[in-house]
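For this depiction, one protein chain was excluded, whereas all remaining protein chains were kept in their positions.
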């Protein structure tokens, strides 16, 4: 186990624990005020909890349990924090911002500049190296901030809603960069966006009123949400497999065609996952030819009314629980009942494919 | 014509004009920094443009053209502004906040309290009347701010991303309240969310670099976007008709079943509209029975490749241009070409219905 | 005991008159029931400036002629000013005389922390006169703006010696010691008093001036170390250590 | 610091301030620890002289010193005039602070510097300047004579002197508060139909009240300590113009340093109490 933390901040009604493996990425979801930023502050060392203990890679971060008062200050933790605002140092050039971590880590100014250059290349903003932060757009600034955090070579990277302040049109670029650079890196990502959680993290924890309401592998939490909050934001369908020319192939009789933003990232035969929303699933009782490229035979497990709609949970006989949202009328007209085998059809346009 | 404004703010590269009718609701879309808030500030009177002229209901707001310097201060304009932050006066109770407008408008304190009560009821936060603003959640505060703005009985209501700061789970409630209270009221709504534009406004203007890049009735702008920005955010399909038990009926052979949040708002036989995204449309060459409740026969007008996907634009013979996004492969396999007649099928779960 | 309305006599007097005039003020109040005397003690120059700028005062007692002239020249006096006392310089040293000062010449000792008045204020002018008369050049560490500042620095032990008026040494009591020197007679300072023209209490002002010039006043002044107006030089030579 | 039990490999750093545990979570301060050394010496440099004065005081005489007629007269006069000066500062200074904080006009920086001048001017010079303005032969003398006003060397002159030196304190401090609070609430109030005067009364003033209170107290405290300008412009007449600082100076130079120290300590105590109380109140108000 690589990170283990529990902490109490009485004044903010915060009392949560988290364990996480080396190289693992955890998404933290929760309402406003649930304590997401508080958790990150505690880990970064910018907030000192009333009690608790945290260990990162066998190094004690703090131990405030039972009257002990051991405390490692933020700069000795190797934990970098990227927040909603890029917070680039306004008095330094973009390059010097990124070189900051290496410099204070003891690198020579040449080494630091080289490392800065590498990370600027990595996140795709090398051309702005000589600019001042105020000359960057929000998305560019956020990518520079990411390069700066990575250049410090943190053992753990904390991301606090890194895309919340960005334009709808800019967020996807950063998401793609994040996907690439977070690979095999320990990171905690606070987000309001379930897609980020699915795309960027292997595990999800849901905070509610300062407590961990739910925690587990992304798929499990999304498919078996225990709390109402998770249930409302969750409900995405997820199929893992290997990538083959535009499809995620799980087995000979389960392959899902989809749609991916940057084809370059997907490598033939490499592991990949397909995600789609229950409302994108059309249920048919017989297999027909249509532009809906994915047709999956499933057995209905459960019908759950959700307001106007009914959520149909079904088993695809390959270990997936796939949901579909349909109207009451459809349930009646198609005569859907648990145990019946039907065809889920999903348009490729509604499926996101990404490497895992 | 009820509002007519043109204004230039050289320093911000802003130069835009807008006309709007009494009781009309206009949505303003645009990138960060496009000048949306600048436009609202000019109308509210909190920013004085370098030149320009504005008239609201035959009353001159300002006339700074050709050396004239006529200027009506904010408090004499009857234009209220609701921003992203609720900005409730922290030293006043919720009730006194809402009573503020009536009070300064000359109402007695009893009258003002009554009007405050009415609007608090209207937006559904009457139970918090005696609280202090800091005791409210974001969504509650925003509703109180709305009540406060409405209680001032403005001739024109300006909304600057009223839902941007809200939790995903709270925004729909406010959206519903807004839909109800904005009815027959002149309002300008700045938003990043196309759904808000469609649900709340009859007209859209798109600002780009301080200039009006596009303007017109919502449907027209969405279906024939002239700029790339509009094209990317637009592309929603829209069918108007009258409401009949869960469907929008356009004519005997075009009716669309959908899904609406608050059934109470929809009245049998009243005008309604159905909105759905092109990616929710499945194309079939023959009509089949499935849970996709809406099947519309259309004639393909145009095939436009958009990256990986192809946007199929088609004519439904009832005056609608309906789009569908499908993969290249589907186009090939189904043999789609302009002039061919196909079936668009859309799940009711993917269609939003709302009164117009 | 008097049925007359209470009256207030305002006296502007040089700072060096603080203790004597306070005593005379009490005497005056006893002699004139219903009258209270208030004082504005400050440097004569400041007082003269205040009077010419419109301060409401009945009596002005200046520590030198120059400042009295400022007031009389401005035509603010009710008549000619009169000399009511003279004053001579004396060396002042902290209690115990740690630097062992015995004569004016001792003030030129190296490393001695000596404070005197700046040449442009009256006591400084007097100091310069003595320097000229004795041929001793003083090397002060500070040239203060007022005689009281000199006294304060000596009393607090910051300075080893200072030059102040004899009366200041006496009024400072046992916190300091005086070292008289014969050359002080070379620089006698004359104090003038006058009732002011626009005095709100013109009648009382004259009576107060009379009190100061009269026997009772002169008695108090003499006790404080001032010289008598008529016999100024005699008073100077008669000064004794306190 | 004694019961540290190393349970994992690496050593951990212990903060210098660890001994104290507070209930609310301690936020990041991030100050290098050596910084406390000059900070400590700085505090000592300021506080020690006041302590030294207290030590030097002959405390057995404190009662007598404080209750003598001249001391009491001076104390009462000081309190009265400082209150009056505070009111003058509020009446004239609040509008100035608002204009400086909210308006943008050419030469604003120069005006602000001029308004700040009394802060850096030797008070004696301030007194001379006031004399040349409001004195018998001053610039405004013709106007003032018309109304039969003669304020030099009256209690009014004390109030003017104190207001002159204390004004910048109020303006600077309130301008800061106004800028911090910002205009957003004022904008909202205006768009709700409130006239500027109404906005001022119902929104701006209530919002800046804590800041205004502490700015007013600061100006009161500065007025309480005013010496040079008062001496020059108002003179030193017991009960009329001789405020505490003048009384202290008089006692000090006329041979009763103990009395001077005693009164100084009274002044120090007054200033500390007033500022601490206001700071506490305004801090609480901001929560």
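To keep things simple, chains are lettered A, B, C and D as they appear, and every chain counts its residues starting from 1.
Definition applied: a contact is a pair of C-beta atoms (placed from the backbone, for glycine too) under 8 Å apart; a residue touches a chain by one contact, two chains touch by 3 or more.
Quantities reported herein were computed from a predicted structural model and do not represent experimental measurements.
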Omitted chain's touching partners, listed by label: A, B, C, D
Of D:129, D:144 or D:157, the residue in touch with the unshown chain: D:129
Sites on subunit C contacted by the missing partner chain, in the whole complex: 43, 45-46, 49, 66, 70, 113, 115, 118, 120-121, 140-146, 149, 152-153, 156-159
Residues of subunit A (touch criterion as defined above) contacting the omitted chain: 44-46, 73-81, 83, 85, 87, 89-91, 100-101, 104-105, 148-149, 152, 154, 158
Contact set of subunit B toward the excluded chain (per top definition): 9-12, 41, 45-50, 55, 58-60, 62-63, 67-74, 76
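Following the convention adopted for this analysis, only the chains that are shown with their structure count from here on.
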Computed distance of Cα centres, subunit C from subunit B, in Å: 88
Where subunit A touches two or more other chains at once, by residue number: none
